[in-house]
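For this view, one protein chain was removed and the others were kept in their places.
Chain nomenclature is as follows: A and B, assigned in order of appearance, with residue numbering initiated at 1 for each chain independently.
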Amino acid sequence: MAEKITITINHKEYKVDSGQTIMQAADTLGFHIPRLCYHPKLSIEGACRVCIVEVEGMRNFVASCAYPVSDGMKIYTNTQQLRKARRDIIELILDNHPLDCHTCERDGNCELQRLAASMGIRARHFEGEKKHYEEDLSSDAVIRNPDKCILCGRCVRMCSEVQQVHNLTQAHRGFNTVVMPAYNLPMADSVCTTCGQCINVCPTAAFLEKNYTQELFQKLNDPDLVKVVQFAPSVRAAIGEAFGLAPGRNMEGELVAALRKLGFDYVFDTQFAADLTIMEEGSEFLERLQNKGKLPMITSCSSAWMKCVEQFYPDLLDNISTCKSPMSMQGALTKSYFAKKIGVDPKKILSVSVMCCTAKKYEASRPELMVDGMRGVDIVVTTREAAWMIKSAGIDFVNIAPEEPDHPLGMSSGAGAIFGATGGVMEAAIRTAYELYTGETLVDIEVESIRGLKGIKEGKLEIDGKEIRVAVAHGLGNSNKLLEKVRQDPDRYHFVEIMGCPGGCVGGGGQPYAQINTIPLDDEALKKRAGALYDLDRSKTIRRSHENPDIQKLYKEFLQSPLSPVSHKYLHTHYQAKKPIGIVPKKESNSGV
Amino acid sequence: MTTTDDKLKTLDAFMAQACENEYAESYLIAVLHKTQELYGYLPTEVMDRIAERMQIPTAHIWGVATFYHYFNLKPIGKHIVSVCLGTACYVKGADKILNALKKELGVEVGETTEDKLFTLQGARCLGACGIAPVIMIDDKIYGELDSKKTVDLINQYRKAAANNSKVTAK
Partner (left out) sequence: MEIQYKLTLCDGVSCIRNNSKELLTAIETELDKHGLRKTVEIHLSGCLGMCKQGPILIVNPGYTMYGKVNVEDIPMIIQSHLVDGKPVADFIIEQNHLYNRFFRIFGDTDFFGKQMRITLRNCGIIDPENVDDYLSVRGYEAIAKVLTDMTPKDVIAEVKKSGIRGRGGAGFPTGMKWEFTANQDTDEKYVICNADEGDPGAFMDRSAIEGDPHTVLEGMMIGGYAIGAKKGIIYIRAEYPLAINRLEKAIAAAKEYNLLGDNILGSDFSFDIEIRLGAGAFVCGEETALIHSIEGLRGMPRPRPPYPSVSGLFGKPTLINNVETWANIPVVILDGGDWFSSIGTEKSKGTKVFALAGKVCNTGLVEVPMGTTLREIVYDIGGGIPDGKALKAIQTGGPSGGCLPPDYLDTQIDYESLAKAGSIMGSGGMIVIDEDSCMVGLARFFIEFTQDESCGKCTPCREGTKRMLEILTRITEGKGQPGDIEKLERLGTMIQKSSLCGLGQSAPNPVLSTIKNFREEYEEHIHDKKCRAGECASLLSYVINAQCVGCGACKRICPVNAVEGSRKELHKILPEKCIRCGQCYEVCKFNAIDKA
């Protein structure tokens, strides 16, 4: 129980808990002090100086994000001097920023714009030299525009502290400071895992996903193509936020309808492929379990995680499930099973996916995922891009009448739905693996111990008298910790789920930007998005992947059985070690030097 | 002349010693100093090696190397050739001198010759306008030059380097 102290803010006394910063105390009291570089999940920088306040007795302004409260402190948050200083500080940022709001991706949804508006800047006093750097468009997934960077440092801290990829750094100093990978390598050549969390935390358009909307609109108007789309579980749980709705509304039906209105001939659901993944991966797990195969088995549906494994954990490649991600499975089936069904040359099929994820753009381009010389997914757009396209096409997303996805790749069980939440893949796999193996029904199919936002979660279950230990991690930083345990003690777990993004896919790099007065990656928003998926699961009558009738049909008509040669051709792949510049190979552990 | 292997051996030994300490990563700047002492600058392959030996992310090393102005990120030559680009020299044909040097040395401004003998730089006014155009090699000023005299001067430095002697030109 924290001690209560008395502070004065703007001449009024308040009782607050001790041991917090001025900003934290002010937030609890409803004083929202403007801020830029501060983020509750990242270390405190005190760099932007936007959150400055006056404390009686101090000659200079102090950063409220860093300064601790103490008993008797007198604080002023909105004096004329402060307002002027804050205004000037924001103007200084603008004076070194391109003047192109109207042609900028984040026009209308930019933290810098909001701050400038709240400061009431009407004239420029200090304009002078502006920085100018090359854009980095090398990557399929994440692009950089250093001209728009305001040096808040959030991306560097996110990449180093939370994701622990350490791809980004601030380089040079003073006016010449720029954020870049080591040696200013193009992102495509760097150790970037394309997780896109930098985009999530960036207040401006310095980081963006590679945008394919123009190309997609073009292709949607091509009469010769059969246009097929799939969308991820997490997309439906978050896309409403891009239209001003509160987080946690499941917009599945509306999204299906909108995608049809955009011009797609067939709207499928990645949740179908999620069920398929469970069939294949569950069978793969059981096979390893029974035949003393490589354990623990580690999931492979997270593409950022896959790039991370290939780069940083090549020694664990044999542990990785050979299954493709649901998106890639769906893509492969679209151009084979489905093409045959509708009697269309697969080369005439445009396979598009709407994903919560930026890494999927990178994944779709991987040569090892091609089948019969074709990409499974031709274009990947993020939730943000899809939302923009819907708006741009004039579709009234909020009020449109919901519709159902198409067969044969559109029906899903509840297990498929929870794939977007951290722990969801594991839970879905447990539901099927247990029943496939024992032949019995698993009564408590909601595995609470692996739900929620704790960084690393563990669970146990008994399959036929044998204790099966599972672990779940989300965010690459937590994954690091979990994998160190796996390296040290390979018998500790049997099955491990890794999702590259904090919160799981619901927190993916392609999800809508935080709304006004919310911070990016707000835990509440993540919980609500995951909650929408868990609710969806509960609302379905079929909640186990193996009970999905379209899945059963797929096996009967095409794949024959899980892990069959046909399944292997279309649904499995192999990963290999990669060494872009910047990999720091781990020294042989235990020897020190 | 120490070979590349010798230099790496020396650096590896230095790093091994640093890694024996608690807070080994804090010796990064000392290691970078040693690297510059051995190579004259910080080659990227060597920074990669430091990353591996000291288990420090390469991006982090890059951030540190670029922050401190003492470190050279590009090799520098034995002699720094600075061409004065002040107004007087400019009017007296400094650009012809600069072009002659670029051609003769085969480098652009800021670059170092293949034989690591010369680094070409531009300088702000050196304050010797009376004998414009002027170039400075290390700390010696040479004035009233033209393209031919400039090339002759470079050759004198080349000869001195080959003979291990000093240049006595005025």
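Rule of thumb we're sticking to: contacts are C-beta pairs under 8 Å (C-beta built on N, C-alpha and C of every residue); 3 or more make two chains touch, one makes a residue touch a chain.
Please read all numbers here as calculations on a predicted model, not as lab measurements.
Every shown chain that the unseen chain touches in the whole complex is listed here: A, B. Contact with the chain that does not appear here is found for just one residue of A:13, A:56, A:71 or A:88, A:88.
Contact with the omitted chain, checked across A:49, A:74, A:261 or A:568, is made by A:49.
Shown as candidates are A:30, A:120, A:174 or A:367; the residue that touches the absent chain is A:174. Within the set A:151, A:226 or A:400, the residue that contacts the chain not displayed is A:151.
Taking the complete complex into account, residues 23, 25-30, 32-33, 56, 63-64, 67-71, 86-89, 91-92, 129-130, 132 of chain B touch the chain not shown. The omitted chain makes contact with chain A at the following residues, 44-50, 52, 59-63, 66-68, 81, 84-85, 88-89, 92-93, 95-96, 125-126, 128-129, 151, 153, 170, 172-177.
We adopt the following convention: only the chains that are shown with their structure count from here on.
Taking the mean of the C-alpha atoms as each chain's centre, chain A and chain B sit 45 Å apart. Residue ranges of chain B in contact with chain A, taken from their complex: 16, 19-20, 44, 48, 51-53, 55-63, 66-67.
On chain A, the positions that touch chain B within their shared complex are 160, 166-173, 180-183, 191, 581-587, 592-593.
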